[in-house]
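All protein chains of the complex are present and in place, except for one that has been dropped.
Should a chain be cited, it is by its letter among A, B and C, assigned in written order, with residues numbered from 1 in that chain.
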Amino acid sequence: MPEPFRSRVLIEVRYAETDQMGVVHHAVYPVWFEQARTRLCLETGYHYADIENLGYYLVVSRVEARLLKGATYGQTVGVSAWIERLQSRGLRFAYEVDHSGALLAKGATEHIWVDRPTGKPCRIPEVLAEPFARLKGRT
Amino acid sequence: MPEPFRSRVLIEVRYAETDQMGVVHHAVYPVWFEQARTRLCLETGYHYADIENLGYYLVVSRVEARLLKGATYGQTVGVSAWIERLQSRGLRFAYEVDHSGALLAKGATEHIWVDRPTGKPCRIPEVLAEPFARLKGRT
Amino acid sequence: MPEPFRSRVLIEVRYAETDQMGVVHHAVYPVWFEQARTRLCLETGYHYADIENLGYYLVVSRVEARLLKGATYGQTVGVSAWIERLQSRGLRFAYEVDHSGALLAKGATEHIWVDRPTGKPCRIPEVLAEPFARLKGRT
Partner (left out) sequence: MPEPFRSRVLIEVRYAETDQMGVVHHAVYPVWFEQARTRLCLETGYHYADIENLGYYLVVSRVEARLLKGATYGQTVGVSAWIERLQSRGLRFAYEVDHSGALLAKGATEHIWVDRPTGKPCRIPEVLAEPFARLKGRT
């Protein structure tokens, strides 16, 4: 089975993201994951903002992060994202945060497709089915 | 001229709000101001969420904060808010943050009324004119 | 086996915590969990700030949240916290966020004890062993 496509963004640690322990606060990781996911989605040809404009939301139903090593102000970290599981009504993204060859954190988010006008869960929008399958490595 | 009405909220400092200097990051103060402003607006009889539902936004056009003394995790600070200036198309709120008798910060925000459907600046909604004037101490 | 002690805090949703979907952003939940955890730790007789002053950190090694229903500005949510697992070198807290009888989110965080001077993992500080065991419902 082919590997999923991996996107990668570089994020400069912000002073505001540190806490009094001197490292990045753990609640920041989901925000970094989201920036990496935005970059990955862009590979479909649609910015996630466009997907919302098409009338859909990719609502987060689950988020998890495993923190291995603190990120510090002054570092620029790499955040990779890929699709780990793709279903007709939702998907699971996986993430890794690294710096200087060391893995700082791993994580995942799960999402369901929601139709904006009704607010109800729905199937993946037809125009996005092929692009997301391609990112997953299926086609 | 009568004094404006002062609302007051107590806010427990969150660990996530500290930075590596060991005190609350300065970008947190506008968020605390907003929580105090929400409490003040409630004295009009309308929660700010209701004001949005009526079809208006109180858009922030200016924010300022003077930081005198750091707030730390473990403290519960008091945040006071009042209307400093009231005009037909906007207003200015003032704030003070204190702990244990010491003033930690002062600040202000300026806002303009915006009509949600059009996104255009507008006059204060009629139903809110009297309640806001009352908070300002005019009536 | 006795039930663990459950602490509970009430948190007013902040405007700044919402995103353009109109609900609280998922990265806010770990911050709410932390505020509930702070309250739970206080039942040991030590504020978490005191625990740091004693020379220890409870470093977050894992965070997870399952989001069931969006929280909105104007709501005050309840956040409950309890110890789900207690080990000699770490522990796992569990959380629930509810509003008006509905469960909005569930989550958990895992932590390891770290000795501040050395930065190395360590056993639970002796003075905290009994209080944490009591919260766990062991004694």
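Here is the rule we use: contacts are C-beta pairs under 8 Å (C-beta built on N, C-alpha and C of every residue); 3 or more make two chains touch, one makes a residue touch a chain.
These figures come from a predicted structure and were not determined experimentally.
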Residue of A:G74, A:G101 or A:P117 touching the missing chain in the full complex: A:G74
Would you mind spotting which of C:T18, C:T38 or C:T109 touches the chain that isn't drawn? C:T18
Among B:R66, B:R89 or B:R123, which residue is in touch with the absent chain? B:R66
Among A:T38, A:S61 or A:S80, choose the residue that contacts the chain missing from this document, as touch is defined above. A:T38
Footprint of the hidden chain on chain A, which residues? 12, 14-16, 30-31, 34-35, 38, 47-50, 72-74
State which residues belonging to chain C touch the missing partner chain. 15-16, 18-23, 25, 27, 73
Residues of chain B touching the missing chain are 20-21, 26-31, 34, 52, 57, 59-68, 109
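To be clear about the criterion, only the chains that are shown with their structure count from here on.
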Please identify the chain with the largest separation between its CA centroid and the CA centroid of chain C. B
Counting C-beta pairs in contact, which chain pair ranks first? A-C
Which chain's mean C-alpha position is nearest the mean C-alpha position of the whole protein set? C
Rounded to a multiple of 5, how large is the rotation, in degrees, that superposes the C-alpha trace of chain A on chain C? 180
So what's the Cα centroid distance for chain B and chain C, whole Å? 29
Indicate the whole-number Å distance between the mean C-alpha point of chain A and the mean C-alpha point of chain C. 24
Residues of chain C that touch two or more other chains sit at 30-31, 34
